[in-house]
Structures are given as C-alpha cells and as structure tokens.
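Shown here: the complex without one of its protein chains, the others still in place.
A, B and C label the chains in the order they appear, each numbered from 1.
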Amino acid sequence: MALEPGQLLDMYRTMVTIRTFDRRAADELHAGNIPGAVHSYIGQEAVAVGVCSALRREDRITSTHRGHGHTIAKGADIKFMMAELFGRSNGYCHGKGGSMHIADFSVGMLGANGIVGAGLPLATGAALAAQMEGGGGVAVSFFGDGASNEGSFHGSLNLASIWKLPVLYVCENNRWASGNSAAATQSVEDISVRAVSYNLPGVTVDGTDVLAVYEAAEQAVRRARNGEGPTLVECKTYRWRLHAEQRNDPPDPRPQEEIDLGPQHDPIATFAGHLTQQGVATEESLKQIDGEVAAAVDEAIDFAKASPFPKPEDALTDVFAP
Amino acid sequence: MALEPGQLLDMYRTMVTIRTFDRRAADELHAGNIPGAVHSYIGQEAVAVGVCSALRREDRITSTHRGHGHTIAKGADIKFMMAELFGRSNGYCHGKGGSMHIADFSVGMLGANGIVGAGLPLATGAALAAQMEGGGGVAVSFFGDGASNEGSFHGSLNLASIWKLPVLYVCENNRWASGNSAAATQSVEDISVRAVSYNLPGVTVDGTDVLAVYEAAEQAVRRARNGEGPTLVECKTYRWRLHAEQRNDPPDPRPQEEIDLGPQHDPIATFAGHLTQQGVATEESLKQIDGEVAAAVDEAIDFAKASPFPKPEDALTDVFAP
Amino acid sequence: MREVTYVEALMEAFTEEMRRDDKVFHLCGNHGPLAALIPEFGEERVRACPISEEAYVGAGIGAAGSGFRPIISPGMMTFAFTAMDQIVNQMAKIHYMFGGQAAFPLVFRASTGGGRSAAAQHSQSPHPMFMNLAGLKLIMPSTPYDAKGLMKSAIRDNNPVVFFEDQILAASPTKQEIPDEEYTVPIGVADVKRHGSDVTVIAISKMVSQALAAAEELAGQGIDVEVVDPRTLVPMDVPALRASVQKTGRVVIVDEACLTCSAAAEISALITEDPATFRALKAPPKRVCSPDVPIPYSPIMEQFCLPDKDNVIQGIREVLG
Partner (left out) sequence: MREVTYVEALMEAFTEEMRRDDKVFHLCGNHGPLAALIPEFGEERVRACPISEEAYVGAGIGAAGSGFRPIISPGMMTFAFTAMDQIVNQMAKIHYMFGGQAAFPLVFRASTGGGRSAAAQHSQSPHPMFMNLAGLKLIMPSTPYDAKGLMKSAIRDNNPVVFFEDQILAASPTKQEIPDEEYTVPIGVADVKRHGSDVTVIAISKMVSQALAAAEELAGQGIDVEVVDPRTLVPMDVPALRASVQKTGRVVIVDEACLTCSAAAEISALITEDPATFRALKAPPKRVCSPDVPIPYSPIMEQFCLPDKDNVIQGIREVLG
C-alpha cells in the first residue's frame, strides 16, 4: 500500500517528536525535574513509527521499559506523557506509573512495561480479544533482542501460532540488553530465525529505514487481518544513548567505535533524505516541522511543570476498579 | 560405538524391568497399596534405555513426572524405588517424595519432577557443573512434547548453546500432554526443528527403536564430551496407558484407534526381534531374563511391603541440610 | 432447592455467567470438567492451552484489558508459579500503575491444599503470598453454596480475582443444598458457620469442616464454639472477625498454610492490634497451621502436617486454659 505524501510527512513528524521528546526528557531528568530513570528510544524511531503507521487507532500495542517511542507513535498526547514523567496528577497514570508505565488505552496503547518480555503475552491476549471481537483488529508487541530469550517469548509465539492470532511480534534488535551484548547472550544472530520454532513467518528488516519497517509491518498486518496468523518481524537497529538515563549515569559498556556508528545510520536523516529526494518535502519544510515539534515539546514540558502534584494519600486510590 | 552382546542384553533387561516395574506399580496403586498417582512409562522404554546406555554412571540426568523409566535406566535400585512408592521410610526419599520425586544422586539421577519443564534448567546447571569440573561429564534432561512449550525449554537451550554446555535435551514426543493433543497445542510437528532457534543440532529418531535412540544419544554425548555443546534429540514414542494411574481413573481422552496402535510398535518386542535375529539371544534366553526381572520386581514389592512406615514427626526433618 | 457438589456449584456459576455475558470465556490448562461447557458455548469460549502458563495467564490479562472477562484455570496453583511474574507484576499492578484508566476483570482460579499424597510440588497452600501481594482480591470458599455465589461475584467483579479451590473440596462428592433461584455471595463478607459463645475459631477453606467437627465434638463436653469463615481473604471482613473475638474473648485460627506469614498470622495481628479486641482477649490467640515444611508424600507424614479436627480441639483447649 503506497503511502500518501501527507502520511509520509506525518511519519517524519512523529519520528522527530520521539527524538525531541526523549532528548528533552533526558535533559529534564538530569536537571532534577524527572525522578527515577528514563530509557531513551533515540536511534530506534523508525521501528515504532514504521510499525504504527501500518496500524489503525483501534489496534492495540504493548511496549517495553523503552516505551516513549511506541506511545507517541500510537498517537498519545505528549503533554500527558510529559506530565506523567514529571510525576504529576494529570499525567496519563496520575503519577502512579512514570516513564516505564505510560499507557493510553484510548489510542490502543496498553502500556509500557518494566518487566522484560512481559508485553508479549499481553499482546497475545489483545490479539485473542481482537480475534474474538471479529472486527479485523490486530495487536503488536514491541520487545528487545534481550527479551527474545525470555520464556514469555516462547510461549506467546506458540500460542499465537496454534490459534492463528492476529498479532505482530516486533523485535527491536539493538544488539544489547543493558550491559550484555547479544553476541555474548544470544545463540542466534537473527532473532527472526526463531519463527521456525512456531511455524510462522519471520522477517528481518533494516530497523533504521522507516519505509522498510513499514513495508514489513504492513504485510504482516494484512496477513493478520486476513486471519492468516502472527508474524515475527525483526528490526535491526541501534540505541544511541545509555541503556537508561539516571541521576548518576554509569559508564556505557559498549565499545566507543560501535556507539559512534549509530548516528551514521540515523533513521531520521535517512528518511529526510528520501523525502527531499522524492520531492515530498524540502529541507525548509522539514525544518519547519522540526520547529513545530520543538515548540510542541516545549509546550508539553511547560504543561508538565505547571501541572499539580498528586496528594500523598492519592497513593491509596486506584488499587481496585469500581 | 558398537554395542557388545552383554550390553545389548543389559539394555533388554532394563527395558523389561521398566515395563514390569510400572505394570506392577500400577497394580499396587489400584490395590490401594500405593498412595497418590503413578505416571506409567510403559511404551516409552526405548528412550530412557537408549539414552542412558550412552552415559556413564557419573553423568547426571533430570527427569519428569513420568520418571520411573529414567531412574531405572540410570541404575537405581528398584527396591528402594518401590519402597518410596509405598511411602516407606527406607525409600529413596524416606517417603517424602513418592513416585514423582524419586531421586538417586549416587547414580547421577537428580530427580523426577512434578513440574513440567522444570528439569531442563536443572540439567543445564548439572552440565555447567560438569563443564567447570572439566572431567568430560555430560548431563541429560528428559522431558515431554508438552514441556517443549514451557519457557524453561527456551531459556535452557539458549543458555546451553552460548556456553557450549555438555548437555542432551531429550524430548519424548508421545503426542499428548495429559488431556491435550500435540496437534492442538503444538505449533510444530517435529520438536527437533526448534534447535534452529538456538543454533544447535536437532535430530528426530524413532523412539520405539532403542538402537536408534542409542545411536543418536551416543553421537550427541560424544559431541558434548568433546566440548562441542548441546544437542536436542527428539524421540517419537507413545504412552500406552493413561496419563496417570489414580484411585479413580478418568477416561482416556485419546482416540481408541490411536491407543491401539501403540503396542503395534512395542519397543521391547522390536528389540527382542532384533536380538534373536542377530543371534545375540534366543527366545528362551530372553524368557529367562523376563523371568528374572519378574522375580526381581516381586522382590522389590516384598521389600517395600516389609519396610517400615515413617513416623509422623519425620515430616519435620530434612527441611535444611546440616 | 437442589443438592450440588463443590464442582457442580462452580459449573453452575460458569454456565449462568457465560449465558449472562458473552465476554466471559475460559483459558485453561486442561479442559477437565469445563469440557461440559463446550456443547453450549463452543471451544472458542472454553480454550485448552499449551503448557505455557506464563503465556496464557498473560494473554488472559491482555484480553481482560481489551474488554473480555477471562476465567483462567491453570490447574494447581503450584504449577502456576511458572506464571508468577505475570501475576505479580501485571495482574496485581497494572490497573494501579496505569492510574486506573483500564479495568482488568478476570478470575484466576487454581487448586491449593494438600491431602492427596501428591507431595510438595502438588500440595501447597500459598494463599498468604497472594495476600501480601497488593492488587488482587482473594477468595477461598469452603462450601458449594459459597463457591457458586462467590464465583458469580468474582466473574462480575471488575478486578483480577484469585479464586483458590481446595483440591480435596473440589474432588469431594459431598453435596449441599443451594437455592433454585439465582444468588450471589458478596466478596468481602465473612460468614459465621456456627454460633457459639466460649471461643471463636476462624477457619479457612477446607479447615472450616475440621473446625465444625471439632465444635461438634466439644459441644458434647459443654464447650460452645463459634466458627467464623472469612470466605474472602482480600478484602478481609475484619469487623466480623473482631466482633466474634470480642464476644468470646478467645480465638483459634485454623489455616492449612505453613505457619510463618500464614493468613493466620495476619488474622492474629488484625485481632491483637485492635485495642478493643486486644482488651477483650482472655488468652493469647492460637494459630493452628501446617508446620514450615514442604508437604511430604507419605500419608502418615502428610496427615501429621495438615491441621485436622484434633489439632483444632487441642488449640481450643489451649486457649481455654
């Protein structure tokens, strides 16, 4: 399905929004305004945006500890996201979840997740719901290369396969699982080969190329909507920053030469080049989008800073639904 | 490695011992002499015996809820096994474990296990120990087709692969996981294809042919002892009796035609045919072994019946090692 | 009125609620008795799953967050520790973590308890672990009547509800009368199973029958025992428990869990930390629990571990001084 110029520019805008959001969130964390830790998605923008561009609003996704990109790509409002990071009462989770648990069920974003691999079963269940609803909905689980060694990966893919669930398992292979390299902890180079174990298709794409990701996702989504079952989509990518931004950042365990390679495959620059080459945009029109995004993120930060803090005893609400 | 006639006859004797032991154990259970439940290994004898014939006494195995066959094949004493089933104080576990937890660490039998899939990580650790000991030891995990859907399967094979651990993962594919058919719950026909996910060799053999099992195991053991890492060995087999013998047996959910096929591929009859054809044994000499085995199992039952019961307050010992 | 067993009572609850709400469906380890629901509701609503508890328990949570009301039945709770991460980190926490924006209505049912010579991996009473885990309701019914009424409430509840069925009760042919017309039993309300004035026995699940047997026996000796069944452990009907103890001044708490950090420990603390109840106590509260051991296989040792009528009587004699 060919993408319209408007869609392409939306994708560009979303990628820039993710990057800007995460850069500014890290700054605010280091400035002491955001508590806890923030896992930056910078470098991986093409994955969330490529996949979510193939989805409808009603489709459901589950995410990871590195969840800002998925949340933005699925259409959440960055104001309420930022307010959540700031621990304010009008954040998406009223300050109860923070960066690692941002969720916006109204756009089908079923939550970032602090437990590696835990989102796969949840998405499998969302896919089961979609199948039982019968409306052609699909579910997507984003997860990392490290997560592909968890048992939840194994059980989920088997379950989805036997029930032909409409689900995409999207592995963002950035070759590191916090301090551990995939080389040292992963028995296979390409996670997609693991699809064989469940009798389902597995593909590997360049996860820094948003159009390649979109193509793969779009095909898998079509398959899913047609009742043909799940697909494992591996996106090779790289994380530019530390595993997590924290008050006292530990040293990055990755080799510096490797880190330096990241920005040489910048998903945003690559896509910008494509857009201008194809005449969909000019450098100026992209600059304008960049400026609008910067303003929107500024606004989100202002919104967050102006937002009220929760009351201490708000801790006691929301344990049980009415 | 060609097997000597004496070894072949030992293998035959062990297979008959397993079958006789399990038939008699079921009888004793239904007679009210054995409490709890017993999972019969009848029909699968060739797997335990084929694999364990390729092992040394110091090699270590982990087992399943269906563990009598593995325990006997690894060289445990059926008297103490039977006493354990009878809940007596001189059973292998002093009556604390019963059928599902028979263990004999002195012969490298690290325990039957009531939790499906739980033995795989344990064997992986035994293999790690063997590797660190450096004596060329290997470990084997026996498990069922159903267990291959547990997360413990996935994590164990990945771990063993990256560390090149000397371990065999032996899947006894009897096509059923209690009430669930593999057809309904398993996304692949051959479990051995899952080896691809961990970059290790996977083979499928006829699990009713003890020599075929032996060949595959022997090759995998050689690989393991040479530091070349783990192998996944799938043995296609069939369980003749109910999933578990209990006081009130539920109906067997399997189609009768399928059940009837089991004894048509009788591992013992097949092997007996081979032995007589090859002149290793005569029908009479095999009959004699059968008779000796029957007597030995009789003796084990007599031993169990004559064994003392534990004292109630023995329940309080063995919680912690000194 | 009709007479039903514990399992029959639960099956009635399932049938009625599945008719009432087509979002209710089952994810189970094995069909077992649930197979009887297939003719009416189809395999799609009664799903047997591969042995991947983590995956299908998590899938149940995901389906609950997507508008369905799954009933998840892995079988024994001991097996379901393979799904413990999904229970601890997702089921119990996500409604709260997400600021209450989505409900996760599901029933997680599993069998617990010992008494069948199944050894430690098939005989455990881990309900106290779940009491310590904030975010889950927890029900342990002792009778067919309560089982049906509480299961219906659990299915209708908008939260994850853990429903522990004692494996002896679940296998028991004992029948109890239940009404022909529909009824529910509210979550969080204790039930006085026997009124008495000399001593309160608070008993959980299968232990209720042991407590009642003890009460029966002691009645002949002029000792008037009140038996209170909390039925729901989270939320706990604290006022009901305290009221009984304030009346009798003496309490024995009978819980099949291992002693340390048992539900009995919690109930003991709830009783003694309340000034009025503390002052009313004429003797130290007594816990009757399993010892801190993995439950053994051999019946002799197993029976020694599990609290029974005699242990209850002994406990009562102790608090009567």
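By definition in this document, contacts are C-beta pairs under 8 Å (C-beta built on N, C-alpha and C of every residue); 3 or more make two chains touch, one makes a residue touch a chain.
No experiment lies behind these values; they were computed from the predicted model shown.
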Chains still shown that are in contact with the chain withheld from the display: A, B, C
Among B:Ile34, B:Val47 or B:Leu122, residue touching the chain not depicted: B:Leu122
Option from C:Tyr6, C:Tyr96, C:Phe163 or C:Phe304 whose C-beta touches the chain left out: C:Tyr96
Touch list for chain C against the chain that is not drawn: 54, 78, 81-82, 84-85, 87-89, 92-93, 96-97, 119-121, 124, 126, 128-129, 131-135, 234, 236, 257-258, 260-266, 268-269, 272-275, 278, 283-287, 291-294, 296-297
Touching residues (missing chain, whole complex) on chain B: 60, 62, 91-97, 101, 103-106, 110-111, 113-115, 118, 120-130, 132-133, 139, 151-152, 154-156, 158-159, 162-163, 317-322
Absent-chain interface as seen on chain A, which is shown: 35-37, 87-88, 93, 95-98, 100-101, 113-117, 146-147, 149-152, 177-180, 184-186, 309-316, 319
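In this section, only the chains that are shown with their structure count from here on.
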Chain centre separation in whole Å, for chain C relative to chain B (CA means): 36
Length of the line joining the C-alpha centres of chain A and chain C, rounded to whole Å: 40
Averaged-CA centre spacing for the pair chain B and chain A, given as whole angstrom: 45
For chain A, residues contacting two or more additional chains: 151-152, 154-155, 158, 162
Numbers and ranges of chain C residues touching at least 2 other chains: 49-50, 52, 54-55, 82
